[in-house]
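Heads up, one of the protein chains got dropped from this complex, but the rest are sitting where they should.
Chains: A and B, in written order; residue numbering restarts at 1 for each.
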């Protein structure tokens, strides 16, 4: 069971090619993504209404797509506009189309009731396409339910254990973050982690122009269904970072981690790590990207193994610890939204 | 759920070797096929009645087969004739044997009530072994339910879309076939498609001794459970083909497409494309065979992808179009036969 009425990410912009089409399963539904003649992204059900053939084996014709099994042609609204061998096309000969918005290099899709889709609700990821920031987009496919990935992201104490040589330092294990909840919209958690007078993690050491102890921060918003936006960095110790000063030597990053359920047991994961320094150094972009990939593979190994263990006894409860504060709130926000959708459905 | 009381194809003759044995799952049942000392095909349950060991790991002994787990020996009727360590063999120590007939190079099997099996009901495929015709037998394994393959064969409008460069021409999309139903026996559909003053498809161009426009035909019988027999060809335009004249230059083919369910989600598919010209040109036989294989892989790609999409929401209905007339009648004939078998079972 997934939240339906919210904006999910369907793809990075570059995953939807100018020519050709992208087939992707989202929330157990087959979705077709392509660009019309203006380059605008179209999202249709990837299932011909006639006999269920997948449209990604079909052919783009102008703004339309033609099923290459029996030739039905659909416009971007999902309406069938041609049935070979028939002079008339009944109006009900149509497939579902999904509201879709391309913004900040992400393709956002609304899988629920289209009438309630408001593009103003899409979260801001300005560092994806701002001239002040630079990043390389990343994607991982997970053999695990998306909520296990959310659990991971909402408790950074795991940095000490899963990522000791990449993202983490020992201090991550004991640090208690500040967690604030903003109940506007679907609800957003703001989690602030300050590591004062601490070591730099290896990810920072690789790119820093200075040595020694740092004041380091991870301040992130997490919003349902599965969107994380983070301000993270390291500043030479005592240069005022906690008070808001960012001296030129300070390393500043913006991080993106977003998941969309593919099925109950598999997930899509988009990420990037943007920086605001040495923007034109492509090898630095690649180095940072590879460092994050390395660390995220550490997560994937753990989470996919965890999923396998949980599958053996899916009904056994978890046992909470203090570090769960963030992830418990995230799960509560998701459950609240799911309950709301179930209520609405029952009322209608 | 499959029709039980009808003749299914189990194999091409050459698939059942002189020595050795062939194990094949048909209608979810494990079947063993081998030849007795006279070369006659025997079909037995491929499951020892003792503890379920598969007999294809066993040994042929004369007309019999011995299970190589504990040594039980079965004759072609399925009766156990030897239990090592026992002087007596109780009559109930037996496995099922299936009526089986080798005809026109096909091995036909009756999976239902053996008492109702009548070899006279087996369809005629004379072009498989007539000296006037030549063909190379083909087999495909499908990851799809057999009814999706029938749907494909009963609507040749797909030739325009799935096979534009092999079997089809554009005209296939719009052409309305004539469909006649003969309710004798299990019911047979005759579907006639005439393409007058039309292009030759590439399959014909490769072998024709003439150029230019043609009168082309596809006239086929389809009979439950899944047997297609087709007269197809191209004649120089205006040489009287529609009136029944076949001038020497005309290309004449007989085509076979037969399916047998393996499981609910997998199928066996036997096919061939026989011709009545240049019979001794083996390279031509091979060329025609390869052309059909190429085209049938186009079908398989589409149908297996369609099956995956259908699996996501198996209960969603199809949306009919005019071109479905043939396949709807085929599905109706199958459902009628299934309903009849269910009634008979309930009465007994």
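Here is the rule we use: contacts are C-beta pairs under 8 Å (C-beta built on N, C-alpha and C of every residue); 3 or more make two chains touch, one makes a residue touch a chain.
Treat the numbers as computed from the prediction; the structure is a model and nothing was measured.
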Note to self: Can you tell me which of A:29, A:157, A:273 or A:291 touches the chain that was removed from the display?
What the structure shows: A:157
Next item on the list: Would you write out the residues of chain B that touch the absent chain, in ascending order?
Entry: 25, 28-30, 46-47, 49-54, 57, 66-72, 83-86, 92-93
Item checked: Residues of chain A (touch criterion as defined above) contacting the omitted chain -> 151, 155, 157-158, 160-162, 173-176, 301-302, 305-306, 308-310, 312, 316, 318-323
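In the analysis below, only the chains that are shown with their structure count from here on.
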Margin query: I'd like to verify one number: the distance from the centre of chain A to the centre of chain B, where each centre is the average of its C-alpha atoms, in whole angstrom.
Written below: 48
